[in-house]
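A single protein chain has been omitted; all remaining protein chains appear in their positions.
Up next is chain A:
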Amino acid sequence: MKVKALNRTKASTTRATPSDLRPVHKNLNPASHPLPRAREYTRAITAAKLDRMFANPFVGELKGGHVDGVNCIGVCRTNLLPVVSGGVDGTVRIWDLQSRTMVKNLEAHSRCVSGVVFGHGGMFYSCGEEGLVKAWSCFPKQSAGDSSDEDSEGYAKKPSSVKRMETDEESPFGPFNTYRLPSVRSSHNSVAFHSIDHHWAISQFATASSDSAVHLWDPNRTSPVTSFSNLWGSDDTVTTVRYNPAESNLIAHCSNDRGIGLHDTRTASALAKTILGMKSNCLEWNPMEPYMFVVGNEDYNAYTFDMRKLKRPTSMYKGHVGAVMSVSWSPTGTEFVTGSYDKTIRIFNARKEGGTASHMGSSSTGIARDIYHTKRMQRVFCTAYTSDHKFILSGSDDTNLRLWKARSSEKIGQLSSREEASLQYRSALVQKYAHLPEVKRIAKSRRIPKLVKKQTAEAIVQKEKKRRKEGNVVKHSKPGTKSFTDERGKVVVKTVD
């Protein structure tokens, strides 16, 4: 008779030296893993809780800030670190994101800085409400011998062909050039600039001004190359102007007559215009799907439009209880951030599914994935994604620039492979059980300011009232004369060709 019994040795289950990893055993027999469903579900709840526990989106403020509200932020499209901001006090400040400190304070304008934008090679342009556009460089000027064109980095060089106009101020950061509209030179009530944007490929920038015109500028010339004035016969001020990232001759703008317009710079012809119920404050093209753009509106909502179909927005993004003042796409084009007059920042998934962290808030579009706020943050005037898609910058009325994580519970820094595996497992668990009420409730919970909460509740009541009223109108009018229109159908008042 042969007998074999289990002879377990200590060596197989323990490590030889303390520096070794502990051996891991697997038993695939399902009988040795009782209650698998209940345990997995409990793990999913814990994962959802942990995700909320680690949610700490505020990284910090940028030290030594403006002395008045921050009005605009410019983020470099080719380099991670340089950031510039323009304040209501007329100063432009250059920041270093890594150390979160100010590099330089430039007394740029005599009135509010209404826009800053990066050009090529570390150059940036600021426009002010006193009617001047100035060109700067975010890297200090090298000595004359160094500023050669074959700089390998590509951004630390100054455009050599720039003609120096004003030489009285010798700052290494500039201004290297000053641009103004020719007709109103040295006039007291000059035309104010409201927005500036640089072309994505070539050296050209566009400004929007209070004379209801859009001007295109060549950096080498002090007067505009082209001017589009009196667009669509409207005298209203153009507030925002943005170049399309892919279509090199397409410009979109928002104006004070509540309109959003597209025009082609080659033909100087207006392409299309749509007029919404209220004024749009900001407009941004999606960097990855360049036929889409998002506008932030005074009616507390943001809308995405397909530029081919301006009659209706493709989606609407609700939740703010104040006018949306700024909007910025993430470089991936899947989500965007909005800053609002209600003192909060919200992040929206722009896609229905497959967003980066769709399980974390709402998986559907239209409702914010996350809401950021602090006690001290006042009305938010400008927001920007950093080009690595990991951080968000916000500038607000309380003179501070704040740095936030784009995903609130993400760990900053490098993850070990075990950490990464564990995080992935947790997020997969939450996604698997996201439809169950307990997990959903935890994953969705956000603490929002009391006032915003109250106003949200009020907005729901108001919306319900409107819906009821519309229902009553349909019910009591002659059959066939009145019908329900969906919410998106009501956004656009009219379109103009």
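By our rule, a residue touches a chain if its C-beta (ideal position, glycine included) is under 8 Å from a C-beta of that chain, and two chains touch if they have at least 3 such contacts; residues count from 1.
Here, contacts and distances are computed from a predicted model.
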| item | value |
| --- | --- |
| Which of "Dynactin subunit 4", "Actin-like ATPase domain-containing protein", "Large ribosomal subunit protein mL50" or "BING4 C-terminal domain-containing protein" matches, in UniProt, the chain that is not displayed | "BING4 C-terminal domain-containing protein" |
| Residue, one of A:235, A:264 or A:419, that touches the chain absent here | A:264 |
| Touching residue (missing chain; options A:83, A:192 or A:250) | A:250 |
| Hidden partner chain, residues of chain A it touches | 1-10, 12-14, 22, 24-43, 46, 246-247, 249-250, 262, 264, 271-272, 290-291, 307-308, 310, 433, 436, 497 |
